[in-house]
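Structure in structure tokens, see below.
Removed: one protein chain of the complex. Kept in place: all other protein chains.
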Amino acid sequence: MSHYYRLVVSCPDRVGIVSRVSGFIASQGGSITEANQHSDLETGRFFMRYEIQADSMPLDADGFREAFAPIAEEFAMTWALSDTARRRRVVLMVSRASHCLVDLLYRWTAGELDCEIPCVISNHDDLRALVEWHGIPYHHVPVDPADKAAAFAEVERRVEAAEADAVVLARYMQILPPGLCERYAGRVINIHHSFLPSFAGARPYHQAYERGVKLIGATCHYVTSELDAGPIIEQDIHRVSHCHTPQDLVRFGRDVEKAVLARGLRWHLEDRVLIHGNKTVVFA
Amino acid sequence: MSHYYRLVVSCPDRVGIVSRVSGFIASQGGSITEANQHSDLETGRFFMRYEIQADSMPLDADGFREAFAPIAEEFAMTWALSDTARRRRVVLMVSRASHCLVDLLYRWTAGELDCEIPCVISNHDDLRALVEWHGIPYHHVPVDPADKAAAFAEVERRVEAAEADAVVLARYMQILPPGLCERYAGRVINIHHSFLPSFAGARPYHQAYERGVKLIGATCHYVTSELDAGPIIEQDIHRVSHCHTPQDLVRFGRDVEKAVLARGLRWHLEDRVLIHGNKTVVFA
Amino acid sequence: MSHYYRLVVSCPDRVGIVSRVSGFIASQGGSITEANQHSDLETGRFFMRYEIQADSMPLDADGFREAFAPIAEEFAMTWALSDTARRRRVVLMVSRASHCLVDLLYRWTAGELDCEIPCVISNHDDLRALVEWHGIPYHHVPVDPADKAAAFAEVERRVEAAEADAVVLARYMQILPPGLCERYAGRVINIHHSFLPSFAGARPYHQAYERGVKLIGATCHYVTSELDAGPIIEQDIHRVSHCHTPQDLVRFGRDVEKAVLARGLRWHLEDRVLIHGNKTVVFA
Partner (left out) sequence: MSHYYRLVVSCPDRVGIVSRVSGFIASQGGSITEANQHSDLETGRFFMRYEIQADSMPLDADGFREAFAPIAEEFAMTWALSDTARRRRVVLMVSRASHCLVDLLYRWTAGELDCEIPCVISNHDDLRALVEWHGIPYHHVPVDPADKAAAFAEVERRVEAAEADAVVLARYMQILPPGLCERYAGRVINIHHSFLPSFAGARPYHQAYERGVKLIGATCHYVTSELDAGPIIEQDIHRVSHCHTPQDLVRFGRDVEKAVLARGLRWHLEDRVLIHGNKTVVFA
């Protein structure tokens, strides 16, 4: 089976970075199948992502990392090398609404999402049958409003036990505690059911209905300790009119939410999303 | 030349409204070419718009109004009858940016906007040549920050002298005084260069750039005394990415702004926009 | 449980239709919750759809039909009255690709599609487990290329036995025989995986890839005996670029197909689609 290395880099921009990195890869015989670069002129920071056929190089992933480390140091790079032979482990968290979960499980089954799903965690037991039908363990971790700390400690244990590389809040509807957000910074993905920054917080479709907007949206973003304020990965919208009730907005919104979350997660899994302050560079 | 009557009605919803109105029109031999209705189930209010071939009825517009008045009273209607033979008079107000003005003048020339444009008013003199080339008078009314009241008194005199039915703020960039907003309530149309309610106020594209959104937008709305908070007529968006500078956002935004404003104004001129509290019913 | 009558009418346009129909409904105390009309100026044909609270009238559906028949005759109407208390019966037909099926079953479970699904018919056995997990019978009817007639006779028996009101080809990938198309004219809905009339026939995504188009699409249409040429109900598109392989086009296409089919079917079930020659009037 052919596999790929993905080299993702960000560093202060200066002359010679591409030459140095591509020179190293060429010297190893590496065949680049996809390359993306971005120079942020405002902040002077440079971003790149290379996808390289693993079989074209004599190095395994650790060998690659070792050989590349001096270059990374020279250019003060923040960097990572992933090997598609090792699939990411993604824990899904849900509440009662099933649309995002059904969509992600379909895409996972169809091969659109290249990851393992070690388990699904929910504060309700409603979606157990669906999840277990897909052969995935389901953990019901109720959240007692009087003792949220206990619930989130249990969530964290489950996430760790699953050796999760990423956590997806697929309409989880609970606010994660700051400690958990920070521990998994840049690895917890949320879908918010509004076109942020409009209508942050609760019941965004009802807020949108009240304001009389003509488009509703959804936003996929990394979770930070500040609610609905993390780096945005992807957004999309759906047109609405005076004909539509709040229930229609919720229904249209489901379609936008699942599409936006699926795109965001796929890009994350393909190492296409680089965080830049509170923004993202997305090599889609 | 064939012309049309447009009957626009809103009233408390109850059984028999359509029957009564359409019965009246049919009794006069009126041929309905377009009909729209909407029942707002939440507020119990009913909205309708009928377009009727004027030649199919023996009544002129005033005769129609007189004959219809008892029905309107019976159902406690807010209503208006317009005759397309009388073109609306629309005053355009601009500042320095020309994109919306160029677009509106093109559409007006091409017959897409059925109105008179008695004059253009601006706080700068930059766009005079363009406007006068189209045969439209241009009034330069500078706004002295130290004495805005004088400027807006002059604006109001100009608008009145033009016998304006509507005023379009085609990127006018000045906040109208509350008195003017109220006097022309439901007849002053603004284009705001963001996807409201996100990024109200100044420099929305720069706000959008800072937040790292993946879509920017524009909003056409009726002006009320509360800034950027009036009833929304139309919105649209344009996709952006990390590649784009604030200048790119401004450039994409120009295209969205002019499209959204042109649609909103056209619908207003065709009596397709009915105000419902702080929202709109748009029979597009 | 409140239910609704849906009255759908088309007839030659003339003065007084709306007055007569709405007058009849008002005389019965009928409360209209949604009303749509369309006058096709080119062909002189008139279309309307009324949604009426059933409880607001003393008539049951048959009583309504009986009382309305003279009006229908007077105006030479093609018409139908449906009662939402009686849910339509929709047979789904699939081949091996599951994306449209998964999507329709999710929406059906979520209450977005108001119908019964008496069975799913497939020329392959692959999707049995999925369908049966939803509690729906699955009929495997293989299509022997050497004797298609036998297979389609069996299909027709199954459809009849299911007392189907509509048949949905959710990526069935077989051409129905003309007899079946005609027998269920206006009731067989197909999803074609291109932006018709471009790329009719086989392997449309590969055709699109070869031509180098920048947008791919999908088309939901009624099936007629002429392949991919029936009345179009709905279409949508997805942007593609040189980066995308034929496999990417297939993947994006799946999302467009399922969205377009779901909208088309929902509108059909809500009596929003009126056939007009080889075109449709869609009161969406």
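As written, the chain order gives the labels A, B and C, with residue 1 at the start of each chain.
Everything that follows uses one rule, which is that a residue touches a chain if its C-beta (ideal position, glycine included) is under 8 Å from a C-beta of that chain, and two chains touch if they have at least 3 such contacts.
Since this is a predicted model, take the numbers as computed values, not measurements.
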| item | value |
| --- | --- |
| Option touching the unshown chain, where C:H140, C:R157 or C:K214 are the choices | C:K214 |
| Residue among C:V15, C:A72, C:C181 or C:L196 that touches the chain left out of view | C:L196 |
| Positions on chain B contacted by the hidden chain, ascending | 98-99, 102-103, 106, 110, 112, 133, 251, 254-255, 259 |
| Interface with the undisplayed chain - residues on chain A | 15-16, 18-20, 22-23, 25-27, 29-37, 39, 41, 56 |
| Missing-partner contacts on chain C, residue numbers | 38, 40-42, 195-199, 211-215, 217, 231-237, 241-243, 245, 276, 278-282, 284 |
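Following the convention adopted for this analysis, only the chains that are shown with their structure count from here on.
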| item | value |
| --- | --- |
| Chain pair bearing the highest count of C-beta contacts | A-B |
| Whole-Å gap separating chain A and chain B, where each centre is the average of the chain's CA atoms | 42 |
| Chain centre separation (chain B, chain C; CA means) in Å | 37 |
| Junction residues of chain C - those touching two or more other chains | none |
